[in-house]
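Shown here: the complex without one of its protein chains, the others still in place.
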Amino acid sequence: MMIFIWMLQIILVPAISPLAIGLINKIKARLQNRRGASIFQPYKDIWKLLHKDEVVSRDASWIFYYAPYIVFTITLILAGSLPLFASFLNNIMTGDLLTIVYLIAFGTFFLALAGLDIGGAFGGFGSSREMTISALAEGGLIFSLLAVAINVGTSNLFEMSTLGFSFYDQHLLPTLLALAGFFVVLLAEAARFPFDNPATHLELTMVHEAMILEYSGKRLALMEWSAANKLICFIAIGANIFFPWGLATSVGVSVLILSLIIFILKIFIFCAVIALIESSMAKFRFFRLPDLLFISFILSVMAISLTQIL
Amino acid sequence: MLELAASSIGLVILIGLFTVGAVGSLFLRTDKPANVWSSFFAIIGSVWGILFASLVFFFNREIIFSLTSSIFPLLSFSFHIDKLASFFIFTISLIALFCSIYGAGYIKHFYKKYDIGAFGFFYHLFILGMISVVIAANALFFLLAWEMMSLASYFLVVYDRHDTHNVKAGFLYLVMTHVATAFIIVAFLLLYKFTGSFDFALIRSNAELIPLWLKNTVFVLTLIGFGTKAGIIPFHIWLPSAHPAAPSHVSALMSGVMIKTGIYMMIRIFLDLLQPVPAWWGLTLLVIGSVSSLLGVLYALTEHDIKKLLAYHSIENIGIILLGLGSALTFYSLGMPSFALLGLVAALFHTLNHATFKSLLFLSAGSVINQTHTRNMEDYGGLIRYMPQTAVFFLIGSMAISGLPPFNGFFSEWLTFQALFQGIMHFAMMEKSIFLLAAGALAFTGGLALACFVKAFGVIFLARPRTKEAANSQESAWSLRVGMASLAILCLLFGLFSGSLVSWFTRVANGLRIFQGINSFVSSPTNQILVADNNFASVSAAGILAFLLIVLVLVLLVFKYVIHRQQKIKVGATWDCGVDLTPRMEITATGFARSIILIFKGVLRPSIQREVEYHDSQTRYLPKTITVVSGINNVYQQYFYQPLSKNVIAFAQSVRKIQNGNVNLYILYIFIALIILLFFV
Partner (left out) sequence: MIKLFLKIIKTSQNTIKVDEFDSDGIKFESLGKKTRSKITHLFGGSLAIRQIDAGSDNSAEQELVALSNTFYDLERFGIHFVASPKHADMLFVTGPVTRNMAEALRRAYEATPDPKIVVAVGDDAISGGIYKGSYAIVGAVSDVLPVDFSIPGDPPSPKVILGHLLRIMKELENQSFKKK
């Protein structure tokens, strides 16, 4: 039974991630007074891309050919290592805080190398910007999750989501600070405003898109799908570590269905917040972003210091 | 038979093999026989060293062995091999084995240019010196071995003497290492004064007699002395010049193993000889480790000389090892020995891992430099097509050094993080904030190291060749590839079996007097899973690798062969917006790192100079050429070393006035000295 639910988790994330992207785009369109594409539009986009032919550059090496598969694999592994809707599962092999952070870094490594592989003008600086942002975001990511881990006494993400209730009453302020730090890192790693504009056409403003500019067909579908999966994984971490209510604690069909519905509701709330942020501010100039990431780190450090004083 | 090998006879055989190798290659004057002799004995000696060290470890032996020399009563050639020393012998021999295999093919490039026999002689002396350093049990004997190691490595650094930069780098290295040795000598002299002996065993048993102020002084002196050899900031300035100057497999040995001898002596003195020690020692090491790791990786990002980049990464990893060591010291001094064991295990594991992946990186860099005849990364490009296997080895080395699972670097960084996390959880405000900042430094270091290796691998191997030499490269010879491949496989194996390795390191650490009988805070119950006790954290190496491989195979099967199988892939040109792509349009190493350099410009102090030449010099509307020179100011030379050396020279010149050649003045000096001696002594 556990294996079945575990595999369900791995299949659930790629199944739901285009829906999240579609939701964000729909809410943004409504806020811009338009009707917007349907929320199932990303599914159609991915399906179409999977059935197109590809044009690959002459300068590409095996890294270009295999990077989309590797990046997609990493997002699936992340999906299997995070608590999505059930907290009675436990993955002691890959469910540790540091393992998750470094697996994310693994995916970013190959994504950046794929951007450099072609030798075009855009992929290079896309990789450079992505590595700068990702290098500085790692501190905030580790420390915001560490703030919760220190309180709860374990750094396994599944157990953190189980035991989450016990610390919330006494440590409200530190948890909010850690959540703020984590949210900034979510925006950074998922390539959302104010770090990156996923809908831009100007290569000089791209970070994530610049690296996938050379992909087409199946590989492009995999890259875009991986980006959506990564967004869902980060939302899952944020939702289930900082708001651990609604997770299924026992095996039972009705309980599982209820927890699935609550998980989708949490995704909806996060997407709405992201869409609101994207509609009310512009993308930051690149050299303001490190300040934002250092602020996220400092907020998390403050959260850790406060938890042990209070 | 095995019992015999694990005793002093085995040690004599080990020393003998390297001595024979050294002497023999000195007498063989011609190129090929000298190379064959020296490589053969180096390989046999290293294999014997690995065997010997493993046997000593597994049979729980402790070899104490001395020949007293009658000429100098204080100097006794005494050896003491406990588990810690055997671990270091193992590491030295392991890396020496693969570097020697690599060197057998690599040295062919120096045939007819330099003396191969001399190279073999110094190479063997170097390895012998390193081994003697870790097994010496008498301070004077230790200093002899230390000098032998430093001098042999100096001659290896200046081996390629036709390049004046190498000679200058060698000179800087010589000066720095001897200044460091001076500090170490003073420290040992002070210890002799208070404990009455140069023998490590007697120092250890008399440690309680030493007053605290002396211990603190010895701490500062040995920190400076051994820290210079290890390469901590700000005593690191010799490292980025000396390591690139040496031949590549010697750089690998120096960077992978020689700087660890500094760490070995720090462990020996701080954790073994001088215990009990105050807690601020560990906190100081933590601060130094954080600063070294952050600054090391930032300077590495500014470099586009491939070997200098790797040398700065050595500084960064020494910082990480010091984080583990510092946490061990702090925990022990504040009464938590099982956490201290965790910190020491993390430091030892990272020592082994760094030796492995750093050597791998230096060896791959060496094969690239061999083919392209330049160390400048900006002249490479597209080498993945011409040197595919070297590219894979460099990729594995990059993934290991950035700490990506399932390679070995991830597990030692994981352990270091666990030690720091425990410190954050269990201490009061002051220690907690230092541990917090150390953990922050480690987190940022990991991210920045990843960025640096994306830059290195991407600029060297990907995209199109930037120069003709790069386009004409070929894959390296088989002996070079065997050396690199073995190290790459070891990186994976050490990561995969990290659970077993952790239990062995715990036994090594338990061999120290202070840790006898302490249970470690980290355990590996099924020999695959690392669990930091009370189940704070756990990780499984085999699980990660298995998970990765299974899902990757499934994804490949589904997306390549099930969905839209009849897809056609057309190979065309890179999308270049309609213009012709020249190699100058690819990203450069300087350009890649520019964002990070500008973000950290307060620390790095980049400088830019622009010179514009105009067609019309009166009105200056039409520029003809623009020259931009961007560089990094070397703040250590500017604010620390140059004022220091200026003051020392000024002082020396003022002292020189005493010798002014007037005989009457000299008689006056003798008279005054006589009066002082009569009155005060």
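Order of writing sets the chain letters: A and B. Residues in each chain are counted from 1.
Assume a contact is a pair of C-beta atoms (placed from the backbone, for glycine too) under 8 Å apart; a residue touches a chain by one contact, two chains touch by 3 or more.
On a predicted model such as this, the values are computed, not experimentally measured, just so you know.
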Neighbouring displayed chains - absent chain, whole complex: A, B
Among B:W575, B:Y614 or B:F640, residue touching the chain not depicted: B:W575
Residue among A:Y215, A:F263 or A:F286 that touches the chain left out of view: A:Y215
Touching residues on chain B - with respect to the absent chain: 568, 570, 572-573, 575-579
Chain A, residues in touch with the chain not shown (by the definition above): 25, 29, 31-38, 41, 44-45, 47-48, 51-55, 200-203, 206, 209, 213-217, 220, 279-280
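Methods note: only the chains that are shown with their structure count from here on.
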Interfacial residue positions of chain B with respect to chain A in the complex: 381-382, 384-385, 399, 402-405, 410, 414, 417, 421, 424-425, 429, 432-433, 436, 439-440, 443-444, 446-448, 450-451, 454-455, 457-459, 461-464, 529, 534-540, 543-544, 547-548, 551-552, 555-556, 559-560, 563-564, 567-576, 581, 583, 585-587, 591-596, 598-599
Chain A residues within the chain B interface of the complex: 10, 50-59, 61-63, 69-70, 72-73, 76-77, 80, 92-94, 96-99, 102-103, 105-106, 108-109, 112-113, 116-121, 123-125, 127-129, 131-132, 134-139, 142-143, 146, 149-150, 153-156, 213-214, 217-218, 222, 286-287, 290, 297, 301, 304-305, 308-309
